[in-house]
Structure formats: structure tokens, C-alpha cells
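Removed: one protein chain of the complex. Kept in place: all other protein chains.
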Amino acid sequence: MRAHGTHFLQIPGPSPVPPEVLAATSRQVIDHRGPAFGELGRKVLGDIKSVFKTEHDVVIYPSSGTGAWEAALVNCLSPGDRIATFETGHFASLWNRLAGRLGLDPVTIGSNWRAGVDPDVVEDALRKDKNHEIKALCVVHNETSTGSTTRLEEIRKAIDAAGHPALFVVDTISGLCSADLRMDEWGIDVVVAGSQKGLMLPPGLSFNAVGPRALKASESAGLKRSYWDWAEMIAANKTGYFPYTPATNLLYGLSSVLDRLLEEGLDTVFARHERHAEATRRAVQAWGLENLCESPRHYSPVLTTVMMPEGHSADAYRKVVLEKFNMSLGSGLSKVADKVFRIGHLGDINDLTLTGALAGCEMGLELVGVPHQRGGVDVAMSYLRETA
Amino acid sequence: MRAHGTHFLQIPGPSPVPPEVLAATSRQVIDHRGPAFGELGRKVLGDIKSVFKTEHDVVIYPSSGTGAWEAALVNCLSPGDRIATFETGHFASLWNRLAGRLGLDPVTIGSNWRAGVDPDVVEDALRKDKNHEIKALCVVHNETSTGSTTRLEEIRKAIDAAGHPALFVVDTISGLCSADLRMDEWGIDVVVAGSQKGLMLPPGLSFNAVGPRALKASESAGLKRSYWDWAEMIAANKTGYFPYTPATNLLYGLSSVLDRLLEEGLDTVFARHERHAEATRRAVQAWGLENLCESPRHYSPVLTTVMMPEGHSADAYRKVVLEKFNMSLGSGLSKVADKVFRIGHLGDINDLTLTGALAGCEMGLELVGVPHQRGGVDVAMSYLRETA
Amino acid sequence: MRAHGTHFLQIPGPSPVPPEVLAATSRQVIDHRGPAFGELGRKVLGDIKSVFKTEHDVVIYPSSGTGAWEAALVNCLSPGDRIATFETGHFASLWNRLAGRLGLDPVTIGSNWRAGVDPDVVEDALRKDKNHEIKALCVVHNETSTGSTTRLEEIRKAIDAAGHPALFVVDTISGLCSADLRMDEWGIDVVVAGSQKGLMLPPGLSFNAVGPRALKASESAGLKRSYWDWAEMIAANKTGYFPYTPATNLLYGLSSVLDRLLEEGLDTVFARHERHAEATRRAVQAWGLENLCESPRHYSPVLTTVMMPEGHSADAYRKVVLEKFNMSLGSGLSKVADKVFRIGHLGDINDLTLTGALAGCEMGLELVGVPHQRGGVDVAMSYLRETA
Partner (left out) sequence: MRAHGTHFLQIPGPSPVPPEVLAATSRQVIDHRGPAFGELGRKVLGDIKSVFKTEHDVVIYPSSGTGAWEAALVNCLSPGDRIATFETGHFASLWNRLAGRLGLDPVTIGSNWRAGVDPDVVEDALRKDKNHEIKALCVVHNETSTGSTTRLEEIRKAIDAAGHPALFVVDTISGLCSADLRMDEWGIDVVVAGSQKGLMLPPGLSFNAVGPRALKASESAGLKRSYWDWAEMIAANKTGYFPYTPATNLLYGLSSVLDRLLEEGLDTVFARHERHAEATRRAVQAWGLENLCESPRHYSPVLTTVMMPEGHSADAYRKVVLEKFNMSLGSGLSKVADKVFRIGHLGDINDLTLTGALAGCEMGLELVGVPHQRGGVDVAMSYLRETA
């Protein structure tokens, strides 16, 4: 039996795609070497820079975000290069593992699944690296597995304070267009991003925004690459085309969604996410449940990860919520598997969607017998109403 | 600025159309005289009978429900014929007015905007009509302007008790596929319906289900008609075609939506509506507001009409709800204009949509300063959870 | 087995709907009483005037074109009123029959299935009607069953020459946006039109463009009406709304298609149709087949009706073309049933679609053994190329 009504897709991405954007992606394919495509290419390649707050080139791959992780590394590093990562959660850990598979030497300079990256740890690690063996610092902006958002401007300051030349490489796959990111102002060398989160597109596009230091590094970087190679991409992009067949239909969607986001204004977009995040946290607190992120300054505008009380299965809970209320919540990953559930509050949602989602959470808690206080939805409503 | 996220279309119709049905309506048009159309026509003309619970012909018009009102009358009545109507609200009143415009002699045998049709009034009126001047009794099943649902089986009994031969003509424009209706079992002669409510289609199709007594009456009925003429329609329909160009794309949608409704099962569909209606009424009661329908046995499964406390403008309230929460509520019509608002809870919604909608209502009440108790959403959630 | 590739819908309407327009019609339904609808309503009600070349009101019905025929008559005529019609083909004949059903007194002042309306016949008939019993002259602009297009400006002159006050009522259901029509300049009192032909929309909308004399007549016209009543429509339309639920999704499409047509320019649209019509006629001539329309000045820009040589079934031919080449051609209607086939060349087609369609016709002729000359496609290509 199919479920009735709108599915509430409240995972931290892919997020619900606006119907107008879905419609854009379903236009007939065109010749990727013809003039109409060139016009589309130039538009999206130009507009996309705004969402990274950069003047530099943004490379668009037909791939998942995981591909853009790989792309960032293979373009500016050489075999055996040391990179420093900070384990903020499962995805930071996966990125580290990926680096190892590519023949790099990733070191974990710190780990905390309950907060963003600690700038002091970064500064300390870089200061100790007197020979500058660390070639890149890889930081996850918004950790999708935990709901902590690192303050990138602090990391920049830490790098500067240590006077370290490492490339600053940031993954904002789940942060883009939800949490502010200022590539140029914050001196980020490479930004890795994906389409299926704050950009409100289906999955299948990923991005590398490439700063001048990274581009320079890519000229001598020794890791082998072809599909991910920046040079050929950037050269072809100058006229609006791509070196190999692009994912045309997602580019239609990208054009549509960029129009929409830039019309709304990025600051408004970020404020919208912050407000929904705050409403969600208030609900969680009212339930008497704990946010996995225990550092308020790292609270994520994208998702909130809720810890299940001891002895209760988060996955059993999510199953009930899905079956009874037609809502998908995010699962706990890796070491928090079955111990947390994640509420995505990003993308094309509004106050009523969010309230419905929180209601589904609250009803589900009761149904599976998780000890909690009722009234979370009420608290969220009060906040939403007061700030409406 | 466009509103963000999903618009909550909580008026009592048109109701939100499921995406798969919208997709069906956007298939390319085909030759309405070709074999592929014939196949489509035979399918929908066959399947549509189920939703009226009839074995008789159902005529499908490319028109609004208002057209089907007119069709029902012009096919089986003659100039000057008396028809009896009961004013359950604005739409019953409009239908009466329409009858007058067509040259009929409509008499109002009773009026109550706060309940369904009273069978005793019907029986009494028909008994008094000893000469059987009343040729038809026109009853609105679900009054969209008030949220009262008439118990049609009681009306049938009243007619039978009076031993009156009047045709029993029912408007279930907003009731179809939301409130049970058993045309054959309840001896209804003509059922008038539309596409944009419980059928979850865009507006543009309307229906006349035609029983044998009505069909017989149509043979000698003197009102002039052409577009609405049953005879030509029913003759053409036998092979799956229509006498003039049908609204092909809405028929695609009709085919899709019938598959879905019949798969779900009409009883499940009705239960779903009843449950959402009950949750809504509980919320309204918790707010301390009054349901315009004061007869519990006539509560509508389709919508709930809420009376605004004296001195408060329902329209000002609806405006705030629309602007702040991206939700459309139904306005008060005619003599309850600005005095009530209507919450539609029909069609392609589920528990979380409804909770979000009720949250929008509750937040709106506070924002415009309507005296009320909070906690309506909580009460609705409790009910939904307990019956999940 | 489903047919492969694009179906060639070469009937004289419904015509193929542009994908962008289909996409527009599949947007979610909105509240037809809310501000967003008002904006849509005002836009389409304003823009639609351009395609009728009128300053006066255009009424939009949720109905087929057949409904708009009825609407035109019931609004400005009274029971027993005489109207004059000229039988240019099946549809003119149907309109006449419809008038009779509505209680009018339609007289046929001439008949010719192989040409447009003869202005001399009109002038003569009106001159003879010294008592001005003829209240309206009803003329089909483009006769869909035969492919003859009446020169309306000549009819206007004939009426003026006769000094007759009859209302000039024109059906341009299949002519709108394909053949030039200048309502105000040509003194047309009512124009009847539909959505599914040159407007390139799905069927389900129809139009009455209402001139001041017709509007004046409607004030005292005695035919009964409600659904079709102009007065209530025009009053509601002033603010962008409709008196009853409109076919919202088709209005989305109308908005989209009007943007497109007005951007292209109506003169360009008409020239495009003329050019494709000429190419088609040259192909037909090259095949040695006869055009049903034998009056070159009445050749239709919308369709070409081809006479089957004696002893050959047009329907058998059309069946082969459908099954072998996935193309729908129009059938012969009424007295030319099975004797002609109709090639639609209207709407969203271009040179290559048309060439493909003519190729399908030519291949089909050979397959069923109709005596003909090959080379029709070649001749059409030469013309298209020379005028490209």
C-alpha cells in the first residue's frame, strides 16, 4: 500500500526538491555542444560563484559529493602527502579514509563527535608541524552525521596564527546554501559541495570551488587524475561548455534554483535555516532529549541530531515514524548507529512543514514508549509564531 | 517574493493534487477519436461508477461542478417545474438560484446553516405536496460553505415515508470520495459531482450519475439543452468516446486517481477523512472556538468551519495565516462572510500535513489576537497518535 | 505494444501541446479565491484580448468549444429567434442543430462543403430579410471538417451592404491563433473559440469574446442561462476572479502559451501556418490527389482535407498510417466519412515535423495501394527550403 499524502523527507539531505525545480530537470535534453547549451553553461557557471561567495572558478562535476571529495584531493596533492583531518563525525572519518585510499597520508589531529572543529587543536597541530609536512587541512563545515557546524573563520585564524601554508580544504556538502560560507573572505582554498542539500536539487551534481593557491598547487600535484582534473574543466568552462558530457538536466535545475536562491538572498536563506534549527532544538529540549551536539556555538542550521535515551532503539523509532506518519528521519551512522536520529530542517521547507515534522517526531516518541515530555511542538510553535 | 516551501492548500477544494496525478495530466494530448482514447474512455467510464456506488451511467462533462448542477436540472425537468431545495448554506442557495434562472420554480422548504437537511422537514413538505407538484428534491450532500453533511439515507427514507415520486437529486461536489455515498442503495436519481475535491484532480471535470428514473424523465423533460444533454453523451460513451472534445488531460488524471482510490479502497478513504475531521474538531474545541455545524451527526469529513469570536475578522485572520504561514484557508461566504473560516481536510493529506495546518491555524489565532486556548494541536496530536 | 518515438498528432486539433505548456498545466492547484489566483486571472484575462484583436471582454469557460457555441447563443438571443447559418461543413451543421435544440429558429442560407461562406449569399439573404427577423448570422471561420476558411471581412461587408442589424457571431474554434481574426476591425459581435487548436493547450477551455452590441443584446435576451451567463462572468473577471471554480491548471497553461505567442507575434504565427499549409497543399497536388476545398482563396492555414480516390477507404488508410507510422490523421465526418482524410498543420509543429508527417501520408498511400504520384514530400521540401 502506498502511503497517503506528502512524504515528509526530513533527513539531512537529499532534501525535498521544489516542484518547479523538478519540472526544470524534466525538460528535454539538448545538444551539449550547441549554442543553447553554451548559454546555459555560462549562466550557471557564473551564478554558482555567488553561493560560494567567491570570484574564483567553480568546477561542476556530474557525480555525487563523494566524487568532489576525491576531486579536491587528487587535484592539489601528491602521493604520500600528509593531510590533517579532524574527526567531527562519520563523514569527516570517511573523507579521511578516502584520502588514505588515494595514497595520501591522512592524520587525524582531533576527534569530537559532539562539536565542530576546535581551532585551538588546529593551531596547535599546525604549529607542531614545523617542517610543513601537512599539505592540506581538510575540514567538514557541517557534519551531516552529528549536526555540528564548524566555524570556518576561526579555523582560518588558527591557520594564520600558526603561520602554516597548508591548503585549507572545506567540505560543505551539507552546508551549502544553508550555513554561511565565505570562500574568499575566509581564505578557503577549495570548497567541496553537492547538489542535494541546501541547493534543493536531486543528487548527481558536485562542486569544487577552486582558489588560486589550490589551482597553483594543482599544476605540480602528483596524484593521477583525469575525470576530476580541474585544468581541462576550467578551460572548457570559459565558453560555457564541459570537457565531457555534463548532467544537462541537473544543470537546468541548477539554473532554476540559483534564480530562486539569489532572488531570495543568501542572508535570508541562512536566517530561515537558523530559525528552523532553533525551533527544532527547542522542541528537542522540551521533550527532555539531548542534542548530540553539545556545543551551542556549533549547532547546525541544517539538522539536529537527537540522542535516544539508553535502552531505546533509534532505528525502531524511525521505522515507526516512517510507517505511521510517512516521514523519513536520518539514521545514526557508524558509532552512533541506532543511538541517535537526525532531523533535517533544510531546503524547501517552511514553518508548517517543520511543525508537522516535529509533530511526527513527538507522536512517534509516545508510540514507541520513549520517556519524554510532551509539548515540544508547542514550544516550537511559540518560537515560530514569535519570530514569524 | 515567492513563499517558501510547500503551500498548505487547506481550503475545502480544490484540494492538493498528488504529484503522480499532476504528472498524468501533463502527458501529451491524443486523438480523441483514436483507439488509444477509446481504451482510456472505456476504462474511466467504467471505473468511475464505483465511486458513486452505482451500476448506472455516469456522464463526465468538461466543466466545473456548477455546470453539472445545471446539467442535472435541464435533463430531467421542464419549464416551470417546481423543485424543492433545503438551504444548508451558500451552495444550496446558489443551486436554488440557478434553478430559478433556468426557468424552474424552486421552493425552499427549510433553511439551516448549522446542520444538514432535516428529514422531518423533507417528509413534511412532501406530504403536504399532495398533487406532486414538486418534481425534484435537490439536496446538497456536503455543504462546502458550512461543513455540514446531510445523511442522505435519512432523506431517502423521508421521501419514501411521504410516498412522493419526486426525483432525488444530490449534489456531492465536495463530498465525492470523502463522504460515503451509495447512489443505488439510497435510491438517488441523479448525483452531481466535481473533480477538484475528494477526487484530488484539478478543477475542470464534472459528473452526473444518472439513475433510471432520471433517465426516463429526461426523455420528456422540456428544458432546452444541448451541451449538457445526457442522451448523446451516454450513447457516445458506450464505445468509450464523447460527442464533443473531452478534457483529455483531466481524463488521464482521472484514470490515475481512480486506480489509486480503488486500490486504497473507498471505505479506507472515508475512514481517513473521518479521522482527520475528528482531529480537527478536537483542535477547534480545545481552542474554545465554535464549529459552525452544531449538529454532531452532520459533522463533515471534508471541512470544518470555525466561527470567529465576535469582533474579529476571519478574513484578516486568513490573510495573516496566508502571509506568515503560506497556508490558504477557506473564507466565509455570503451571510457568514468574514465571520467564519473553513479548514479543508480532504484529499491528498496525511497526519503531518494536518498537524502542520492546525499549527498554522493556532499560531495565526495568537498573531491576530483572537481569544483562544492554546493546545489545539496537542489535542489533535493525541488523537492522531492514539488512532495511528 | 506501445508505439515507438514521438506520436505525430496531425489531426486538426487537439494539436500537440508544447512541453513547457504541459509543464505549466501540471503545477499544483491554488486557491481560486486567493491573491495569487487574482494575479493570474488578471494577466490571462488581459492578454487573451490580443489574440482576438479586441478591446472588449473575453469570457473564459471551463468547457469544450461546444459549450462556447451554446454560450454565444443563449446570451444574446431569445426563444424562437431566427438565426442564419451557412453550412460550410459538419461543424457549421452541428452548430445549427444545437441552435435548434436551444429553441432558436436556425435557417440555413447556403451550403458548400468545398469553400468558405459566400458573401453574396449572405448579402442576398439579409437583403431579403426586410423585417430583420434574422437576429444573428452565425459563421464558422475555419471549418474543421473541410479545411475551408471563410473571409470574415467580406462577410462583414456583406452585412453592411445589406444594412442588416443581425449580430455577427463567429466560431473560430479551430482558427484562433492560426488564421488572422480581427474582432474589432471586422465588427464581429461574438467570437467563439477553444483552447486545443492554435492556442496549443489541452482541451477544456473555451472562449466568448463579447462585443458591445452583443453585450447590449444579452441584457434583454430571453434564453435561459446560468453557467454560460456573461454578466456574472464579466463582473467577477474585473478583479481577476471567476464566479465559479475555474480550470486553474489550464489557466496556468494559457498564461504560458500567451507569453509565447505574443513574444513570437501573431503575424509571425499566421505566416508560419500559411507556409505549412502551402507546403501541404503542394504535396497533395503532387500526389495527384484533390483538396476538398476547391476555392483557393478559402484554403485553410489549419488543415488540408484530402479526397480519397473513388473506391478507396480513407479510414482504412488512416488505420495503416496510425499503425505503421504512429501518426493520427483526421477522419472524414458525416457526409464525407471515409471519403476524405484531414491533415492538421497547426500549433507546435515545424518544418521537419511537417515533412515527417507528409512522408507518413505518402508512404501510407503506397502501402494501401491508392493510385498517386510519389514526390509530394520532395515538392513540399522544395517549397519549405525556398522559403526557409
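Order as written gives the chain letters A, B and C; numbering starts at 1 within each chain.
By definition in this document, a residue touches a chain if its C-beta (ideal position, glycine included) is under 8 Å from a C-beta of that chain, and two chains touch if they have at least 3 such contacts.
Nothing here was measured: the structure is a model prediction, and the numbers come from that model.
Interface note: of A:65, A:175 or A:301, the residue touching the hidden chain in the full complex is A:65.
Contacts to the hidden chain, counted on chain A, fall at residues 7, 9, 11, 13-17, 22-23, 25-35, 61-67, 70, 98, 101-103, 194, 196, 202-204, 223-227, 229, 243-250, 322, 328, 331.
Within chain C, the residues in touch with the undisplayed chain are 1-6, 8, 16, 19, 260, 263-264, 272, 324-327, 348-357, 359-360, 362-363, 366-367, 374-375, 377-378, 381, 384-385, 388. Although one chain is not displayed, chain B still touches it through residues 19-20, 23, 26-28.
The definition used in the following text is that only the chains that are shown with their structure count from here on.
Across all inter-chain contacts, the pair with the most C-beta pairs is B-C.
If you average the CA atoms of chain A and of chain C, the two centres end up 54 Å from each other. Work out the mean CA point of chain A and of chain B, and you get 46 Å between them. Multi-chain contact residues of chain C (touching two or more other chains): 23, 26-28.
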